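Here is the structure we will look at, set down as structure tokens.
With one protein chain removed, the remaining protein chains of the complex are shown where they sit.
Letters are used for the chains, namely A and B, taken in the order the chains are written, and counting of residues starts over at 1 for each.
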Amino acid sequence: MGFLNINGVSKSYGSLKVLHGIDIEVEEGEFLVLVGPSGCGKSTLLNLIAGLEDITDGEILIRDRVINGVHPSERNIAMVFQSYALYPNMTVGQNITFGLEMHGVSKKERKIALDEVAKLLRIENLLHRKPKQLSGGQRQRVAMGRALVRNPDVFLFDEPLSNLDAKLRVDMRTEIKKLHQNLGTTIVYVTHDQIEAMTLSSRIAVMNDGYVQQLGTPKEIYDNPQNIFVATFMGSPAMNLIPAIVRALDDGTVAEISLYDGSLEHLPFGRADMNSWDGREILLGLRPEMITDEESADRKSQNIARIKNRIEVTEPAGSDTFISMQAGGKSIVARMKSDIDVKPDQVFPFAINMDKAVIFDPVEGIRIQANISS
Amino acid sequence: MSMNLTTTDQDLKTRLQNWLPKIVLAPSFGLVVFFVYGFIAFTLYLSFTNSRMLPSYEWVGWQNYERLFQIREWDIALNNLVIFAILYISICTVIGLILAVFLDQKIRGEGVLRPIFLYPMALSFIVTGTAWKWFLDPAIGIENTFHLWGWQSFSFDWIKDRDMAIYAIVIAAVWQSSGFVMAMFLAGLRGIDDELLKAAQIDGASNFNLYRRIILPQLRPAFLSAFVILGHLAIKSYDLVIALTGGGPGNATALPATFMYSYSFTRNQMGIGSASAVIMLLTISAIMVPYLYAELNEKKR
Partner (left out) sequence: MTVAAQENIVRTSQSVRVGIYLALIVFALFYLLPFGIMVINSVKPLIEITEGNMIALPREWTIDPWLSAWSTAQIGVEPTGLRPYFVNSIVMALPAVAISTALGAINGYILTKWQFRGATLIFGLLLFSCFIPFQIVLIPMARVLGVLNIAGTTYGLILVHVVYGLGFSTLFFRNFYAAFPNELVRAAQIDGAGFFRIFWRIMLPSSGPILAVCCIWQFTNIWNDFLFGASFASGSAAPMTVSLNNLVNSSTGVREYNVHFAGAILAAGPTLLVYIIAGRYFVRGLMAGSVKG
């Protein structure tokens, strides 16, 4: 039994069902990130945990106590909102201690708690200011302070960094990670940002249309997406999904794909057992970094396929250069070293790491063969 | 914060919190239901009875409405309302728009002019009426002033003229309300995106075209609001007529509002008075209900 249990939770607004039987178990001290496209129900799920909305079906437990119907303030949770939701009429200090005041904590104890949190977040000199007089990053800290001061069982974060500029976001991300490591609290964190999701989380729940599509560690999600949605949603640029046909040949099973000039190329599946799919269409899932030049190819891989394909566009992106080309009748992307010397229209030899390929059923959209190297 | 959870698994605090808003809203709701909608129903009922000095509960069907539309004064009142409403709405709109467009030309002294245009709105119609009544009085007002200045043939006696008195009322009413319309249009003008105007200028639009093709069409909501507000004010107009002409000369400046009052309370024809009030309500509803409905639905999403 986990620390925070979400059991078969559904939520409807009138006839509109926005969450469908969500099951998630969060261990104590875990950092769970919810990601998904806009409108998929992330905030709704967070609000259900917080008790800000009523659950239509199912139950939520914290420390084995069912908290359906328990008032938000009695759940021992704290929440940090995207807009920070600082009370505009109160000073920073009053903002942070308002919750303690509401719970009847004495003034002296409030002061002690406030000082402690202020020190932790380095906002001691801001305590007498109004939220209006703070920068975005400072507001963010105050919002965290308000959550921290209550020493809650579970922290809920709803896109807490999305209103910050890029640089500040990276800094705050690191701080949140440090805080989590130091305090070891349980966190449920909603974000749009994949990098936030990958770097912060101990596990990720990818959501779409009110369903959890996949729940797993960042590595599982990235290397082994369970379906096409997760494959294309996580990772940037997205995983290539190359239409291919399975051919069981004498020297092993291969994926047959067409290249720029219409010629057919065979990519061996190696240890992956795809015999039963002989003659059928599949989608071959390959992350851009699995398609590269001979030199950068993964030395540990036991199954490198080599093809020659024409380069259509090159996009230098600092540390890498992305190259697009035609395969399986689609445009796909390869990731190369930044110093690679290539030009559009050049026909270039690529090395494909087939060990890391993930194979999907194009009709059902689900994974039929996992990445065998992981 | 909806309440589709069975109450059994909610704690007391949550349950109370769920009911509190409704309990607190209930008195206001009750007041409005009783004093507005209950009263409307009551008046509607009276309009089908033979009430005279006091309400009576004897049902007479459509008789009051039939009689109402045979009364000459009601006929005059309706005619006046049409004249008054059309002129009041259109003149206020035109003046308001002109003033707003002019004020929007980066005018020095806007801070002084704007309150001058607007202050009449703060006055009671009775005060306005007192001033204008005298202003328009040929014996001592404008006409007299021009006579004293030596223009003996000048004549401006609308307020004493059965055929013209209603126009005199329009003047005073426009004086009072046009500044408000100006404020609405000005707010609309200030809300228009600068970049749009820049783009139109780069496209080579002349000032005239800029206003006609780009700016005025964007003021549509302001036009609509002005129309609705002025329209309902016109139908409700009562104070100004009482202060300015008392409905006279004769009953030349009667409006439905004054008609209703005099039939209900001075002529002891409560049934007919109620019928006229119902007609007024229906007229206003024809303007307001679609407007409010659209506004409420728009706010939802």
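Everything that follows uses one rule, which is that a residue touches a chain if its C-beta (ideal position, glycine included) is under 8 Å from a C-beta of that chain, and two chains touch if they have at least 3 such contacts.
Computed from a predicted model, the values in this text were never measured in an experiment.
S.K.: Per the definition of touch given earlier, which of A:Arg65, A:His103 or A:Lys178 contacts the omitted chain?
M.R.: A:His103
S.K.: Quick one: which of B:Asp75, B:Asp203 or B:Glu295 touches the chain that's been left out?
M.R.: Answer from the full complex: B:Glu295 touches the omitted chain.
S.K.: State which residues belonging to chain A touch the missing partner chain.
M.R.: Missing-chain contacts on chain A: residues 47, 50, 52, 71-74, 77-79, 81-83, 85, 87-89, 98-99, 102-103, 146.
S.K.: Which positions on chain B touch the chain that was left off?
M.R.: Interface with the chain not displayed, on the chain B side: 1-3, 13, 17, 20-22, 24-25, 27-29, 31-33, 35-40, 42-43, 46, 55, 95, 98-99, 102-107, 110, 113-135, 140-141, 144-145, 148-149, 175, 179-180, 183-184, 186-187, 190, 194, 197-198, 201, 207, 210-211, 221-222, 225-226, 228-229, 232, 235-236, 238-239, 242-243, 246, 256-257, 260-261, 264-265, 270, 273-274, 276-278, 280-281, 284, 288-289, 292-293, 295-296, 298-300.
In this text, only the chains that are shown with their structure count from here on.
S.K.: What's the distance between the Cα centroids of chain A and chain B, rounded to whole Å?
M.R.: Computed from C-alpha means, the inter-chain centre distance equals 57 Å.
S.K.: Which residues of chain A touch chain B in the complex?
M.R.: 12-13, 51-56, 66, 68-71, 74
S.K.: State the interface residues of chain B toward chain A in the complex, per the touch definition above.
M.R.: Result: residues 1-5, 9-11, 13-14, 17 of chain B touch chain A.
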